[in-house]
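With one protein chain withheld, the remaining protein chains of the complex are depicted in position.
So, subunit A:
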Amino acid sequence: MELKRVVVTGLGAITPLGNTIDTFWDNLVKGVSGAAPITRFDATHFKTKFACEVKDYNPADYFDRKEVRKMDLFAQYAMVAAEQAVRDAGIDPQTIDQDMAGVIWGAGIGGIITFLDETRSFVKNNEVPRFNPFFIPKMISDIAAGHISMKYGLRGPNYGTVSACASASHAIASAFDLIRLGKANIFITGGSEAAINEAGVGGFNAMQAISTRNDDPATASRPFDKDRDGFVMGEGAGALVLEEYEHAVKRGATIYCEMVGAGMTADAYHLTAPHPDGLGAQKVMENALKDGNLKPEDVDYINVHGTSTPLGDIAEPLAIQKVFGDHAYKLNISSTKSMTGHLLGAAGAVEAIASILALKNSIVPPTINLFEVDPQIDAKLNLTPNKAQERNIKVAMSNTFGFGGHNACVVFKALN
């Protein structure tokens, strides 16, 4: 059976760098950091007191009061980004075959804010079980996909993907495959996360996974820098409209680019540490290239996972060199997490969007805060340090790796 072609026709984002695609991209190219002291709760007693929060977000700008009460923040972000993407794609849900349009949405954690609030109220009320009836439907991580489908009446395939920080990439990869197989014409896909609360920050602090550079939050996310000390928590959502090529052409859609490949692998090694040789990362890039019928030399830009953790930032460049050989030195490599922070389950979506916009605008967003490259990383790699670089990009790929050893890679290509 011949696989169908898949194109990107809509984008939406709410991020620590801006609440629209345009502001997000502008700040990404300018090299702005989204990090600042935490405002969501009193972080006085936490080891980490800063994060990359979404700013100037008022739910009343997007939802009526009744809707808001039924949605955890991660689902609200999902709805905001999805709405932007649907509009950007110029889709009128009434005029498409709604049985052939679906939603696959990633969230690594789900409604942790709701979970903590309800647990607190349970303890406060002497453990008398009086849970809110919306507790479960607010918390479960699949619910964002459900909300989006209900808003637009999309009755095609609908589910959530959960693979920690690779969740959104798995969502995009799954939507891509289902369109290729002819099981749907359109997907709204991507991911969202909203875990900047006491449980989220405290939990990641306990793992010693996040930066504690409290005296200088803006330089805390410093992928590949020798003084990096962990990732910076981010939040928000990214949404993509993926569409079968002929379907998009027929309705006269504006096409950003083609999606040509996806890879998925596991490290099968450790709960949280990456394979030291970057084995899973290597395989996932190889799989994605093969899937896209591409040679390593075809790739121009890799938006890396690059979280600013000690181990991960060593393993990933090693994996890139194994896959790309000498071509690795010709690649532009950048970690936009240096600016956005780590959006966890939304990272794959926001970074796929960064890759697509890099391709569209011929600009590679930088890795900021790269003061001195870790000597364990090959200095000849172009990590796009500190300043955006102009480059004509034909093929861009985006890596994400999740706790649990889940790896996913998605590949976009300029439309011929």
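What we mean here is this: a residue touches a chain if its C-beta (ideal position, glycine included) is under 8 Å from a C-beta of that chain, and two chains touch if they have at least 3 such contacts; residues count from 1.
Quick note on the criterion: contacts and distances are computed from a predicted model.
Entry comment: the absent subunit's protein name, as recorded by UniProt, is "Acyl carrier protein", drawn from "Energy-coupling factor transporter transmembrane protein EcfT", "Acyl carrier protein", "Phosphate transport system permease protein" or "(Fe-S)-binding protein".
When you scan A:34, A:137 or A:236 for touch with the missing chain, the hit is A:137.
The residue from A:66, A:124 or A:380 that touches the chain not shown here is A:66. Across the interface with the omitted chain, subunit A contributes residues 64-67, 69, 130, 132-134, 137.
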